[in-house]
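Have a look at this one.
Here the complex is missing a single protein chain, while all its other protein chains stay put.
This part shows subunit A:
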Amino acid sequence: MGRGIWVHWVMMLLHVVAIVMFTRGFLLTRTELPNYSKCSDVSESPCFFPVNENQDHNKVRNHTDQNQGRCWSKPAIDRLVIIVFDALRFDFVAPSTFFQESKPWMNKLKLIQELAATNASSARIFKAIADPPTTSLQRLKGLTTGGLPTFIDVGNSFGAPAIVEDNLIHQLAQNGKRVVMMGDDTWTQLFPNHFEKSFPYPSFNVRDLDTVDNGCIDHLLPFLQQEDWDVLIAHFLGVDHAGHIFGVDSGQMIDKLEQYNTVLQNVVEALESQSAPGGLHENTLLLVMGDHGQTVNGDHGGGSAEEVETSMFALSFKNPPSPIPAEFDTSSCGLDLDRRNICISSIQQLDFAVTISALLGIPFPFGSIGRVNPQLYALGAGTWNFEDSAGNCQNQPKLDEWMLNYVNVLCINSWQVKRYIDIYSAASVIGFSREDLLHIENIYAKAEERWSHTTKTLLLQKKESCDALLPALKRQIHEYSDFLASVAELARSKWTEFDLKMMGTGLGIMLISIIIHFLAIKKVKEQNGFSFTSPGDSGISFGLIFACFMVVIRACSFLSNSFILEEGKVACFLLATTGFIKMRSSIMKKKMISEAFAFLLLVTICRFTIQVGLSKQVPSSESVNAFPSWMLMMTSVWNFVADILPVLALILLAVLLHKAINRSSSEGIWKYIMLGTNLSYMLIALYWSSESNILNLSWVLKDVGRNCIPRLVYAIGVGQLFLLAINQLFIKQKSIDGSKNLSTKAVAMFSVWSSTVIILLGKQGPFIALAFITGGYCIMRLDNVELDGKDGGGWNLMLDPVPVTQWSLFAVCLFFCTGHWCAFDGLRYGAAFTGFDEFILLPQAILLTMDTYGFSLILPIFGLPFLVACRGQTEKGTQPILVRLSLVYMIYGLIMATSVTATILCVTIHRRHLMVWGLFAPKFVFDVAGLILTDGLVCLASLYYFSRVEDHVLHDPLK
């Protein structure tokens, strides 16, 4: 077995192990549970302790009524206005005296500071700590679910970002609260049918600072005068966009902040004017908050202090009776510019959902792991009428009443978190470790025991033990807080912290696999007498150095996010460079100059196609509207051409394939394969013409045909594969002519896969296929340039790595040419629904993979024999050509593995980078999936191309 087919299997194994290890450490996953909290659930908790049950008779009636109306906690506020300023840095809100030096963007939201300084008990500034990833979508998800969204939330619906987990908005809608939303359209994507009314504005145009904000302002103030809502959400985007485009230290940012100050003034005025008892906003809470911070350059996404520190301002229009006890007060106070005392508390964003739920009296979201924040909760306390219940313990201040309430809420809170943790660890494959669970269990049991034995008894005998009650309550609160804090800590370590050991091991295995790969190539090469240098030359050839240089420089380019963003252009640049080098040598030999030119032309076309593809990444609606009327005339002509051309290209492709297969062999099974492919192509052409309206074919296959034709094409493809497999397994091959046999097999394989890939890619498919064939042909021909001149014997055993490098670069270019890029919005979800209307996981996943990697992995790998077959037409026997093919596969695999290892290395280095979730992680996922697919395909291809010929080799005298 000098051929080393085993290498492919070993490599696949090593790669899979390495990737699984690395992924476990790097891509934090969390399972989304389908459970929802319900009002009635709370009866299962040990807590629902009617606080004022043992009161005088008429009040009991009163309260039982209340208890029926009330859900998990006693509602503290009736209406809530949430104003979200995207990317609101903490220092936009807090007075500049809280920071070491004063910056121009500070102290612009003067109204907030004013209110916080003058009504300390009813207005409060919070420093809100977000959890990474600090991207808007993840943050909104975190804010509403009270959980820690990770990069991959298992169970996430395919493509659509809508939140399926239990969340605040869902609970609001379920419990009859009318929610109105205005601003950023991310909300409507996340919550497609939860809002009573919504006024979404497109958020993708980062250069547009005003559309979303003006839309919000237009709707916000009128709504404040209306009665028909309970919760109002206004999401402003201007600050985020100004940061992205101009940076924080810019005039535009300051303008935006000043504009917001005015908006807030109007809002507060409007609310205040109706906040008298009986007024519209008597029990309204105003929240002004950011979803995440931003760096001075306006970036966000990572976990640096600037990005995670945002702020929240809460304003209640009723004064709470008294400040909460000092133990629970986490605020730090200082003087502001006007020497007024101003206090700033701190809140975890995790706590937002549960605190708001508690304030509004709705069930806490099922997956929330936050704690009801005492300060924010206390702001709602002003709306309770304490007077009537204060009587039962005469010497007790209202404070105790509040604490009683709070302890009850915390009890429900802890019970709900415990329930979530229990169900999560039962349901999730990768749950928490046993020790951690045990630890949490213990803390909870302790707190629970105190509750049911001590505190509950004390509360029941309230009259006798008023003095003992307060310390008991405080202890109880501490214990519950302890429990909730340790759960949050555990969840953070599980969902937001990388496991460096695992990552290091994965990376190490990957590096080892590369070394083994390299050694295996060397061994197989030497065993069979191949060399990278042309005969006569000694030492290392120029080709080898050049190929290594190309691979290494491409691998190094992944170190920078900019190069990953422009990966297609970089690959094209390198491919063009190899083209120039090849052209140089073809001029040197005065041969195949036209092929060299054709190749460069092809690369140039690729380059423009990639640019078009990149511009699609930034969706722009203006370009469509910008066409003047005469252009519309042109478009109708253009449409016609655009309908006809793909069909023509398809016919050309069919003719080419037919010729290719006829040239090598025209008998037996290959004929049937070609027949099937031709049939598929005809079906595809029919499908396209039925979609367009040139031939008025739409009536032919109106409903059935739309799904039938693609499915038929898939079926033909599967049938052809089946035929090939049967042929491979059962039918003896007579031909010993290695190269001819190989090219027939390769053409057959190409034609089998091409039809499916083409129909998935749509009308660009045939062009890309033609480009693929042209490129392959040029690479193959140019490979022969250097060889023909040399004397016969030597070059048979020479292996030039440059064509393989070119082939892999070309495959990368095609990936970008087909309109893909390494991000999840770069997946063409539409392609997965070719031939299917509804979502079925397995076929859709297969189709999406085929669409994504069709021209960048599947066809290039099955097409690699072209590089070998056509060169060896004068060779005798199959042995050298198959060894050559095996070596080529190994080199291809090594090139792929090198670039993926570089990606993994860069992801490790940049794990705290701003763009880690936006750019590096998607790139990592795409590369890793691609590598595993490559390994699998290489193994399949080696089975297909080698296995049957093995028998001949055994009898081959050469061996």
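FYI, contacts are C-beta pairs under 8 Å (C-beta built on N, C-alpha and C of every residue); 3 or more make two chains touch, one makes a residue touch a chain; residues count from 1.
Heads up, the rule we're going with is that contacts and distances are computed from a predicted model.
Visitor: Can you tell which of "CHCH domain-containing protein", "Signal recognition particle, SRP54 subunit", "Phosphatidylinositol-glycan biosynthesis class F protein" or "Cyclin-like protein" UniProt lists for the chain that's not drawn?
Guide: Hidden chain identified via UniProt as "Phosphatidylinositol-glycan biosynthesis class F protein".
Visitor: I'm checking contacts with the chain that's been left out. Which of A:A117, A:L140, A:L565 or A:M592 qualifies?
Guide: Reading the full complex, the residue touching the unseen chain is A:L565.
Visitor: Quick one: which of A:V603, A:V802 or A:I881 touches the chain that's been left out?
Guide: The missing chain is touched by A:V603.
Visitor: Per the definition of touch given earlier, which of A:F99, A:F580, A:F722 or A:F839 contacts the omitted chain?
Guide: A:F580
Visitor: What subunit A residues would touch the chain not displayed?
Guide: On the subunit A side, contact with the omitted chain comes from 560-563, 565-566, 569-570, 572-573, 576-577, 579-580, 584-585, 587-588, 590, 600, 603-604, 607-608.
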